[in-house]
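A single protein chain has been omitted; all remaining protein chains appear in their positions.
Chain lettering (A, B and C) follows the sequence in which the chains are written, and residue indices restart at 1 in each chain.
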Amino acid sequence: MSKQISRRDFLKLATAGAATTAVLTGCGPTSRFVSREPYLKMPEYTYNGMSTYYATTCRECAAACGLVVRTMQGRAIKVEGNANNPVNLGKTCARGQATLQGLYNPDRVENPVKQARGAQLSQETLDWNAAIQIVSDALKNTKPSEIAFLMGMAPDHLFDLVSDLAKAIGAPAPIRFGALGMFEARATLSKAAEDLFGKASMPFFDLENADVVISFGSNFLETWLSPVALTRGFAKMRRGNPERRGYFVQFEARMSQTASKADEWIPLRPGTESLVALALGRLIAEAKGGSLPPAFASVDPLTAAADAGVQLEVLERLAQALVKANRPLVIPGGAALGQSNGLAVAESVLALNALLGNFGLPGGVFISPLAPAQDAYHRPASAKEMTDFIAKMKNGGVKVLFVHGVNPVFELPKHLGFAEALAAVPQVISFATFPDETALASDYIFPDHHGLESWGYQRAVVSAKPVLSGAQPVVTPYFNTRATADVFLAAAALAGGKFAEALPFADEVAFIQSKLTQLVGEEGFFTAPEINSFTAYFQQYGGWWTSDPALATPSAANAIAKRFTPAAAEFAGEGEFFFLPFVSPTLGEAGANKPWLQELADPTTTVMWNTWVEMNPVTAHELGIENDDIVEIVSEAGSVEAPVYLYPAIRPDVIAMPFGQGHTAYGRFASGRGANPADVLGSHFNEAGDLAFAGMKVAVKKTGKTKVLSRLESRIGVYGEGLEKE
Amino acid sequence: MADHKHHTSHEEHLREQHLMLDPMPRGKMNEMVMESMHTTSWKFWLVFGLLAALVAYALFYKWGVMILEGLGVAGVNRPSYWGIFLVNTVFWIGISHAGTFISAILRVFKAEFRRPFTRAAELMTTFGLIQAGFSIFMHMGRVWLSYWLMPYPNQRQLWPNFHSPLSWDLLAITTYLLSSTMYLFLPLIPDLAMARDRTPDGTWQKVFYRILALGFRGTEGEWTHLRNALNIFAFAIIPVMFSVHTIVSWDFAMATRPGWNSTIFGPYFVVGALHSGMGAVVMVLAVVRGTMKHMKYFIRPEHFEAIGKLMLIISMAWGYFFFNDYIVQWYGGDKWTKELLHWHEAGPMGWMWFGMLICNVAIPWAILWNKKWRSTPWLLFLVGMLINVGMWFERYIIVPISLTINRMPFTWRLYQPGIEVWLGIGTLAFFILLYMAASRLIPLIPVWEVQEGQMAHSLKKYGRETVVAVSDLE
Amino acid sequence: MTVDLNKLHAVGAIAEEAEGKWGMVIDMDLCTGCQACVAACAMENNIPYVEEVDAGYGRSMHWIRTERFWEGEYPEVKMSAYQPMLCQQCGKAPCEPVCPAFATVHSQAEQINLQVYNRCVGTRYCANNCPYQVRSFNWRDYQDSRVRPEITILANQFNPDVTVRRRGVMEKCTFCIQRIHKAQDKAKSEGREVEDGEFTTACAQACPANAITFGRIDHPESLVAQLARSPRAEHHLEELGTLPRVTYLKEG
Partner (left out) sequence: MIKRFFVWAISPMGRIAVVIAGMFVFSLAAFGIYQTQQNPNPQPIQFPHNLHVGLGIQCLYCHPGASKGPSAGLPTISKCWGCHQQIAKTQTSPKLKPMLDAMNNGTNFVWAPVAKVPEFVHFNHRPHIAAGLNCENCHGDMTKVTIAENPQVMNMGWCLNCHRERAGDDEAKLIKLTDCGTCHY
């Protein structure tokens, strides 16, 4: 495949292609006589002008959607979904589509560089041998306990490789972190599962088979866990059954994109989710008759409704709807979990599901299966664990830090002090593909390939069928980058001894094959008798997965028996507004450097290319704030400035802000654009160790400045602005 | 007039007032016209130079920038795809209307007061059309391919789309430009011959006049042919003139846009064009009278007064058509049209809508009723200017402001002019520049027409009454 | 030289009462507004991004956009269904007769509205006359690497099957005509007809909610034709007689 094209040939091809595409309707002399250079050795299955398709895995988030990438003459042209992959069944989200603009991004790290923690991307390039020597020295000359690996959210082959390495040399296990995990409060969900089901795992909500769905703040149509799969599930829930249209209710303080698709959006006071869930449970239990389960005994629906600012009749009506439903389902998520009582929210929602008796039934709650070749569920680090890690770094407990696939300087709340801690680490080696904030604060950047140029596999965390999604390069690397796995393998070989013994592999592919060996002969989407044909199929189909779902049924007994103390969440800070940060549905955590993702209109506000603060128009007018006025949001931890968007569907006591912009580095499209809500987040955690990111109260100050937000929508046509009311 | 006690003074008064009754020897008059062309102060050249610089910068340089960078430097957007470019196109075509109107219609109806200023008006037609052409070409995204709009046989077997109002427009404007230039040129021939005979040999002007005068010597046969040709042209150009602006209006009326899809647009645009055109004529006459030598003899308050009356009537007609257009659209009850009418009045550009009504109706009606006021050149200059502002507002309301409102409220968006302001200024400067250049080269007063009129007019006495008699010239 | 206007496609906009050939059904009850279609369309069709200022000034070049409106005020506020708006490929398209250069013409063969970029002179009349406001104009040389150096690298991704447009040219959704041609060419080379669902447009292919369906609207048994017969089906601005080929399925 593309290995047979030399990099030089590829570049030439690319230039020739660019030249031909650059001149279109006009006929400049440059376009008239292009040179065309064929492949040095034409792969026998390609013809000029005909596309070749490669199956791989999307690396834009950790959901492990399968992709099929159309390539033509060594260039990746278009991303399609892999119809075989059970996670996304041929579909993609906007971020997946735009991954090509990451591959061909003008601001990639093109060479290994000695960054030396400069403000700009260093121009001091190294060759790869020197880079490997540096990594090898760092591994060999540091006490294993003082080496740390910080990785992205994806449970992929690199994580396995680094884990193996760490285990073999006695270093601490690699830490995985990502802003999406933080804003999804994954630790809380898995802790709730552990508490109630006795097993730390991700609960699986069978959305597609449910008929009445109530969600507490879960943003499953945006970025939550596996948005493409959940969107498909939502569509099936809505229209899959021709007899009955699925009914969907969302409890959330602001109308998120997910809530905008709800039949009923019920704005509740932030922090009262568990109260409402328990109250609903009590109402349901009462409606069903029989003894009141202990879980719901201590809540008073009337006061709970009053606390939440919801009418009791609404709760009663919903309770009736749930009782009558054939397949009711309640989902927790998003900001509801990111509060001081987030664990209680998760647990009370699971208890509510238990009460509804949907455990293990279609449209109900399950426990996610482990992915193939996985020994246990390794959830990403919670913010609390990151805080401990930061403390270790600050105390000099980390001498060498390897960072790959994560940008904590940008993603973690500034208040936690990751940047300062990073400064206390003597040697930081980044493997970033893009010059992000963390990479710039490193000593060296040894850039990894872009996801579409890499080998690998990735486990699907949330999937009914255990999925190991396969990745392969669809094009030859565009820049002088090298797979981080290869760098570690080479460095380990160079270091010799236990390092070489830990990783006795010729290259990344050999390592991957060693992991795939255990699947040879397994029954699944395909079955192969030996490793070479298994690998070939694995690449051809874009991964391996079982043919049947492998969901486990949790036991309802514990959930329903747990006694909850109904209490609203506590909020940190003095301000008058609840602060509700959410991940931008279009940008995600790392989409800001792709121009087309910037150009996409946010689904609810239609804002492009910037950050905004959502505020109820009534509240804003009381404060004398208009659209596009820049306000300063002040919390106990910090402050941030952004223009106001008067959002009609948000509680008057809540302001919301999308996460994803506010980069100070990360390329020309991202840097210096918008603001980062993480700057105002404090260091409060819930019982599961997740950041209570929605547990802040903030003050809003006018700055007197304005910045006109670019919106796709018309302010005249949608809000009647500029028209005197008749 | 009749109150004067002494006949002699009454006669003097009539002569003073009316150019036609105040004859002057042919030679003297020729002399005066030639002198008016040749008397040029440094101020003229200063203004000329400034305008030339402005044209070079605002029109050609800025246009070049726009061609190179694309229309993004202008203010056009979705949904206001047509901006000031089309406003100016319609505006300049409107300006160009009055020239032909005054010249041809008044010639056909034998309105004698037209005689001294037909030329000035016809020049406006030609120069205005040139600016309209500039504006429409600026408007195009790929102006270098504009020749594709012309029907010409080609090897690709492609033709322009004759369904498109823009194709009709192009043909109509081209026809109008050609015919109005011819119509300007024909009556110019005797005056060019006069200028030729009064220009010393060996100068380039002599060559210029000699070529353009086509060897006119003033024989009886030549005069007969000229008169015949003029009569034919005067009749023929009137339908062309009406068709041009009707077709321009069809650019809008044939579209599916709310607010544009109006059957009254044809006459409404024609009357609007005359309205602005008359305003422009009056402005030009006031300037010419005030700045050029001997012009106070040719252009007198009586002419302003006569044009003032015309303006008043046209203003009323415009008011009628405006009302008609409004009421029909309002009564139609279409949701989007109603939205649009509301937007016109109550939107952020509502001041323009009211400004248009004040300039086009209120001010002319208030001032032009009074004979004394409408005989005052500077006041008429002011009124003409306000009418032109008002009519420009009208086109602005029809083009970018109406385009804001469409059937997709999600896309409604305000239009903010960009580089097209410079280009608009450039066309205005170019118009004035061309006019100034013409005033040094071409006799602005059709001497032969004035003399012909003066020969036909005489004062006769019936009893004690002095009466103006006009003999039939034909 | 005689000219048969029929052969020049001049009659395209005049009369086409047939149901068309290609059609699309968009289920607004399913559309989550996620923008995957917009991104997929941009990647497939080499659509330029215009950056913040131009985007905010109504110059964004999306061929498909999701519209949404508000009803009521807080707390009874409701958001309307997301309404993806793209070229409706009208049977009687208002854009077609007004173009003086025949740059936007009706394809007799595929029964969709074509935009012939190389014939466009940029009068923008078609965009004015489009009741759906779905045409976008190349206000600048957005895809020229001399204007935007980053295009040199980003251009590697350009789809060679789609012309990259330069300044002064109008463009719009083509129903992914390059995919239509490719599928037809493939089917023809194999001596068969194009099957329903054999290919689809970029937006339909990406849509995670399966809200977009594309296919032969004139084949009654095709999925798109079946969906278009749904009682929830409606056409936008049908009262104008544009015969849109995109059917929307209402909520509820």
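Heads up, the rule we're going with is that a contact is a pair of C-beta atoms (placed from the backbone, for glycine too) under 8 Å apart; a residue touches a chain by one contact, two chains touch by 3 or more.
These figures come from a predicted structure and were not determined experimentally.
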item	value
Neighbouring shown chains of the undisplayed chain, as defined at the top	A, B, C
Options B:156, B:335 or B:372, residue touching the unrepresented chain	B:156
Hidden partner chain, touching residue among B:45, B:61 or B:378	B:45
Which residue of C:90, C:134, C:164 or C:246 touches the chain not shown here	C:164
Residues from chain C at the interface with the omitted partner, ascending	7, 9, 102, 105, 107-110, 112, 114, 116-119, 161-164, 174, 177-178, 181, 185, 188-189
Residue numbers in chain B that touch the chain omitted from display	45, 154-157, 203-205
Where the unshown chain meets chain A, residue by residue	9, 12, 20-21, 23-25, 27, 29, 31-42, 47-50
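Just so it is clear, only the chains that are shown with their structure count from here on.
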item	value
Category of the chain touch graph - line, ring, star, complete, other	complete
Chain whose Cα mean lies nearest the overall Cα mean	C
Pair with more cross-chain C-beta pairs in contact, given B-C and A-B	B-C
For chain A paired with chain C, centre-to-centre distance based on mean C-alpha positions, whole Å	31
Interchain centroid distance [CA atoms averaged], chain B/chain C, Å	44
Chain A: positions in contact with at least two other chains	25, 712-713, 718
Of all residues in chain B, the ones touching two or more other chains	142, 408-411, 413
Chain B-facing residues of chain A, complex	25, 712-714, 716-718, 722-724, 726
Residues of chain C defined as touching chain A within the complex	27, 29-30, 32-36, 38-40, 42-44, 46, 49-53, 55-57, 60, 62, 65-70, 73-75, 77-79, 82, 117-118, 143-145, 149-160, 163-166, 169, 202, 205-211, 252
Residue ranges of chain C touching chain B (in the complex, touch as defined)	1, 3, 8, 10, 13, 54, 57-60, 65, 67, 69, 85, 94, 97-102, 119-125, 127-129, 131-133, 136-141, 147, 167-170, 237, 240
